[in-house]
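If you scroll down you'll find the structure; I have some questions about it.
Excluded from the complex is one protein chain; the other protein chains are retained at their positions.
Per-chain residue numbering starts at 1, and chain names A and B are given in the order in which the chains are listed.
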Amino acid sequence: MIEFLVYLFTMAGIWGLMSLSLNLQYGLAGLVNLGHIVFFMLGAYVSTILVVLFDAPILLGMLGGIAAAALFGGLMALPTARLQQDYWGISTLAIAEIVRMIFLNTPLGSPYVGRAFGVSGIPRPLRGLFDDSSAYNLFYLAIVIVCLALTYLLVRWLAATPFGRTLKAMREGDAVPQALGKPVASFRLRAMMIGGGIGGLAGALFAHYNAYIGPEYFLPVETFIIWAMVILGGAGNFTGALVGTFIIMAIYNSTRFIAPWLHIDAQVLGPLRMIAIGVLIILVILFVPQGLVSERRRRYDR
Amino acid sequence: MTAEPLLRVREVSKRFGGVVALDAVTLDVPAGGIYGLIGPNGSGKTTLINVVTGFLRADAGTVIFAGTRTERLAPHEVARLGLCRTFQASLAPQRMTVLENMLLAAPRQSGESLSRAAFAGRAVAAEERANLDKARALLGIVNLAAKGDELAGNLSGGQRKLLGLAQILMAEPRLILLDEPMAGVNPILMAEISSVIRRLRDEGRNFLVVEHNMKFIRETCDQVTVLDAGRVIAEGEPGEVLGRDEVLRAYLARPKSETAAHG
Partner (left out) sequence: MLQVLVDGLIRSAELSLLAVGLTMVYGVLRFANFAHVEFATVGAYLALPLAALMPLPIAAVLAIVGAGLIGVLADRVVFARLRTASPILLMIASFALGIILRECVRAIWGPSPFFYELGVLAPWRVFDLRITPTQVAVIAAAAVAILGFHLLLSRTRLGIAMRATADNAALAQASAVNSERVIATVWFIGSAFAALGGVLVGLNTQVKPDMGFGLIVEVFAAAILGGIGNPYGALLGALVIGFAENIGLAIDWSSVFGAFGIQTDPFLYIPTGYKAAIPFVLLILTLLVRPQGILGARR
């Protein structure tokens, strides 16, 4: 049981990073990224390629993953004009799928590595220091928690700066910020890069934890799950994003315990889980659209 | 008062498909005073404002603001030169508070640069404090001082207009462009806003106001230009211009109800 909880919290921490990243891009800056999983994917693959194919030290690999994701985020930000908001959303979906397709079709090193086979044997950092695998897993959990905490502090701080304030204004349209002299394209670029980098960190942490990655981990439905977490928790509120993460993770992972009680076939379990999350999201949008934890007002007059 | 006009518009033309919105419009906005731009609906006032502020690119012509050519600049670059505008619909971000909206408008914020926010934290905080003081003072002028922490979306229509005015003052522009500030405003509020504008003019601020409301134009503007169907048809002092035949014809050619409502 403890093993399972350690695993659960580690994964929750990694997903939490993704939620913070999406909340930065959508909740704070109003960017509707429907291909958000691409940052996770790039962080995971680039770190893996650097470490497995090029023998880079793991830390360097992870930094490479973060950088690749951040750069890609910047790339995605370039062609955005506010007018095309829902259009931009659809094209991000397409972009993420193209990247996945590239990884699906490209062998990495040898013919049976990469492509649909994925990459296995991804090394774990500092594994040699621990004899016990459960002790190591606790150690990795600690790493993830530290990353999550630092990222949380970072995004909260960003939101409180004049930079964050301008992003918030851009949520509701480019016209007013532009009329007040703000170069909105530069703000969007930075928001996408930072968000992308955080997503890349999550992906790199995942790759070196799971020891295996494959294109099947990066399907569009994963983006939807992250959106579910952010909307459930409350877009615009980073604490809310984490709350939403934990709730969805709980639902996702508890079904395996409930199933035997309700005599549900294993094959039906997976779909039922997704249906439950889908229904939850619709209920939230219908009845609590601002999410469980609403955006806090910045008060200056005590 | 300098002789050099603050804003020079030269031969600006713009068409949308087959419709000519602006036809070789030429006008000068002198420094010091309240300059009005009027004309019936569809005369091209909003198009001209959009071109002057960089939100639209003209097909032909030049715009020179404070000595710099601006017709090819992006809207935020024009704003940075000191030409700031409001919008007809009060577009101040609704999900931010009044004070946040004011702080947003402060010019030259080093906190918008990430490196400075990270490494010059104390300087940024000092700037924020200074901007807060300035914001509170401006809110005092428009009677919104008590609403500092209120969400902009919770304000009444009239209060939002006042916020828009205060916000643009925060940006310290050299020329303040107001796009129909009196639209949908009751007479009491209109008097209040007019007196604020006049007071600011007396303190040395420059205004360019697009308006339909004749009372406001007559009582507050120092000079006025009239547009009709994309062309300048008159300019001069409001009392004199509004009596001219061609101006009356431009308005009377429209349904009578429009002139009656604004007389």
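Just so it is clear, contacts are C-beta pairs under 8 Å (C-beta built on N, C-alpha and C of every residue); 3 or more make two chains touch, one makes a residue touch a chain.
Worth saying up front: this structure is predicted, and the values here are computed from it rather than measured.
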item	value
Contact set of the excluded chain (shown chains only)	A
Contact residue for the chain not shown (choose from A:Trp15, A:Phe163 or A:Trp227)	A:Trp227
Absent-chain contact - pick from A:Ala94, A:Ala142 or A:Ala250	A:Ala94
Among A:Leu5, A:Leu60, A:Leu126 or A:Val268, the residue in touch with the chain that has been omitted	A:Val268
Contact footprint on chain A, counting only the chain that is left out	32, 79, 84-91, 93-95, 97-98, 101, 104-105, 220-221, 224, 227-228, 231, 267-268, 270-272, 274-275, 277-279, 281-282, 285-286, 289
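Note that in this section only the chains that are shown with their structure count from here on.
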item	value
Intercentroid distance (Cα basis), chain B paired with chain A, Å	42
In the complex with chain B, residue positions of chain A that touch it	161-163, 165-166, 168-169, 171-173, 175-184, 187, 190, 236, 295, 297-301
Complex contacts: residues of chain B adjacent to chain A	53, 55, 74-76, 79-80, 84-87, 91-97, 99-101, 103-105, 107, 109, 111-114, 117, 124, 128, 132, 148-149, 151, 167-168, 171
